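A protein chain is absent from this complex, but the other protein chains hold their places.
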Amino acid sequence: MAPLLEVRDLKVYFHLAEGVVRAVDGASFDVEPGQVVGIVGESGCGKSVMMRAILQIVEPPGHVVGGSMLFRADVAEPVDLARLSARGAAMRAIRGGEIGLIPQEPMASFSPVHTVGDQVIEALLLHQRKWRPQGSVLSRAEARQMTAELFRDVGISMPGERIDAYPWQLSGGLRQRAMIAMALAGRPRLLIADEPTTAIDVTTQAQVLNLLRDLQRRHGTAIIFITHDLGVIAQIAHYVVVMYLGRVVEQGPVDAIFHAPKHPYTQALLTSIPSLLAPPQSLLPTIAGSIPHPLSRPAGCAFHPRCRDVIAGICDRHTPALSLVAPAQSASCFLYHREQDRDHGSALSEESGAGRREEDRDHGSALSEESGAGHREEDRDHGSALSEESGAGRRDEAAP
Amino acid sequence: MTRFVLTRLLLLPLLMVVFSVTVFAIVQAPPGDFLTTYVATLASSGSSITAEQVEALRREYGLDQPVWVQYLKWMQNILRGNLGISLEYQRPNAELIGERLTLTVVLALLAFVLTWAIAIPAGIYSAIHPRSTLDYIFTVLNYIGVATPNFMLALVLMWGAFAYFGVSVTGLFSADYVEAPWSWPRVLDLLAHVWLPAVVLGVAGTARLTRIMRANLLDELHKPYVTTARAKGLSEWRLVLRYPARLALNPLVSTIGWYLPLLFSGSLIVATVMNLPNIGPLLLRALINQDMYLAGAILLIYCFLTVVGTLVSDILLAWLDPRIRLEDG
Partner (left out) sequence: MADASLLSATPTAEERISVASNWRLVWWRFRTHRLAMASALLLLVLYAVVLCPEFWSTQDPEATDARLAFIPVQRIRLFDGGALRPWVPAVTGARNPVTRRMEWRLDESRKIPVHFFVAGHPYRLFGLVPMRVHLLGTEPETAARVHLLGTDRLGRDQWSRLAYGTRTSMTVGLTAVALSIVLGVLLGGISGYVGGLVDLVIQRVIELLQSLPTIPIWLALTAALPRDWTPIQVFFAITVILSLVGWTTLGREVRGRFLALREEDYVLAAELAGASRRRIIGRHMVPNFLSHIIATSTLAIPTMIINETALSFLGLGIRPPAISWGVLLQEAQNIQTLALAPWLLIPGAVVIISVLAFNLVGDGLRDAADPYSH
């Protein structure tokens, strides 16, 4: 089955007076129909910007400068969202109608001077074609009725009265549900949930997650779930995408990511979760260093200054490409392969050839287990001048 | 909200009483009274008046009573609807004022409507296209508009019209319609003449309002609810008008409270320059001549208009913003 959304090499840059901030710098991932994809990363990794790019609501001075986002709605023809004009009718029909947004702060995301009912009805009327493809125009009374249904669907009690409530009159949990109802009003195939659980307490969080799971099961909606909370990901996602400084560093099925993370960053993230089972007085593991300033990205692999497994001479010069390291799991790390990202690595391919071969002699060739996984055909596109060899991994420990 | 409105309405009479005392004190403050001016005017024109006649007049007008008695008498009359007699014109004040009050209110309201009709769209445009050419032009115009005293603008326009076009833009009606009874053509003639004073009156306010609207809207445009609206698939101009513009307007509504009264009293200067039958020039003459009942009555009317204007704006604000309306109970 073809993926519902195929993001390839997406680049979103912000042209500021001080320089260019590469908020998203070549991200690629897929979303299958009905699947929940969790996008994880620290603040500033570009996940929110990527979400906005999918909906083409990136605020200037940011622009989508490269890549493609193929979206398959009803029609057999996929639409490249990156090519659509942000203000055009086609994109507006997709926004809300095919791809819905559940934003981060429900309180600030509702207009305080309109009732929640009004705001949901507006969404309904905008995309009424989804409910009545050939039918007559939806009347206001009918829309109100449908809104009450939607509210019931998301578990809002007394839906008839809540329609006339203002957002600030509702509790946090109810607000979030109303927000979900509004996102569903256009019957989208894909929901983008931007940290929907961050602003609410843990109990409500559990309820919202249950609700989302339930909706996803019943309606077959795919969800892109953006969060920095790995615990939430474990509960709801089928597939996980880990981002760091605008790039995807690892992606794969949730089990694989949690039980067999490949990228050092993912591993560090998982170890830094405090555990009830840890011995008392043990120190909280953290990731060394801090996120670099967006205007001063490290050369080569963006994570290398903080990486415990960094390979000097390679990780600081070349940028690894996202390549398969296990069935259905990809990571971008030189520990597993030598694929370089063409955009960032190609300029250095000359030295890299000589450099690599030198180090090969010094360190010997200890092959890691994962290197056995062959490269699929598509990965040759990401490859660089040296892609012929299988990923001969090296570890720091092998250095003399 | 009803409680809120009710409290304000109840405070109104109290406020007016305080104002009436203030007004009376101010009007009485100049040394001497109307009769001293009257006598002086007579003297300069050659005629004279005996001391007994002056005393008789003084008693007749009640000017020989102590101040607080005069005040009470005055208040008594006002509450009965009797605004007193103008000592200079020898006509009832109510008549004099009534002739001019309509125009004062019409002029102020017209200026108000013009201001909002221009400033809001201009402010919205400037906020959506900041730093565009039109935005810069608006900014320059705004700065100059705020810096120009309205009588100065009136003078320049009048001079320009006269010097270059030979047209006199003073007065409210063309010669044919001045004394004519009310009819549609007369109304049109009035509008044709009154738009210029209205524009002059409203220039500074328009400039200020545009800047504020622009600033407010710029603040709102980056808020999360705008993103949500966009993500719903609303078209850009519709979402701007429906959401951030609506919210940016709220604080502006509270400016009506002092803008409308300002227009009433500001029309005074413009009317003097442009020779319009407004209660402003009437007040000016009354003050200079110490025609105290007339001056007092007009000042009271200004106070009343001011307080009503503030009340209207408070009510409007409460009505527009459900947060205020509902939390009051």
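In this document, chain identifiers A and B correspond to the written order of the chains, with residue numbering beginning at 1 in each.
Heads up, the rule we're going with is that a contact is a pair of C-beta atoms (placed from the backbone, for glycine too) under 8 Å apart; a residue touches a chain by one contact, two chains touch by 3 or more.
In this text the structure is predicted, and so the values were computed from the model without any measurement.
Novice: Among B:Ala43, B:Ala56, B:Ala117 or B:Ile144, which residue is in contact with the omitted chain in the full complex?
Specialist: Final answer for the missing-chain contact: B:Ile144.
Novice: In the full complex, which of B:Ala29, B:Ala51 or B:Leu79 touches the chain missing from this view?
Specialist: B:Ala29
Novice: Looking beyond the chains shown, say which of B:Ile97, B:Met158 or B:Val194 touches the absent one.
Specialist: Of the listed residues, the one touching the omitted chain is B:Met158.
Novice: Can you work out which residue in B:Leu209, B:Ala231, B:Leu249 or B:Val273 touches the chain that's missing from view?
Specialist: In the full complex, the listed residue that touches the missing chain is B:Val273.
Novice: When the complex is taken as a whole, what residues of chain B touch the one chain not shown?
Specialist: 15, 18-19, 22-23, 26-27, 29-31, 143-144, 146-149, 151-152, 155-156, 158-159, 162-163, 168, 170, 258, 261-262, 264-266, 268-269, 272-273, 283-284, 287-288, 295, 298-299, 302-303, 305-307, 310
Throughout what follows, only the chains that are shown with their structure count from here on.
Novice: Counting only Cα atoms for the centres, state how far chain A is from chain B in Å.
Specialist: One centre to the other, that is 59 Å.
Novice: In their shared complex, at which residues does chain A touch chain B?
Specialist: Touch residues, chain A against chain B: 52, 55, 57, 59, 87, 92-97, 100-101, 103-105, 108-114, 122-123, 126-127, 166, 168-169, 179, 182, 186.
Novice: Which residues, counting only chain B, touch chain A once they are in their complex?
Specialist: 222-225, 227-236, 243, 246-247, 250, 320-323, 326
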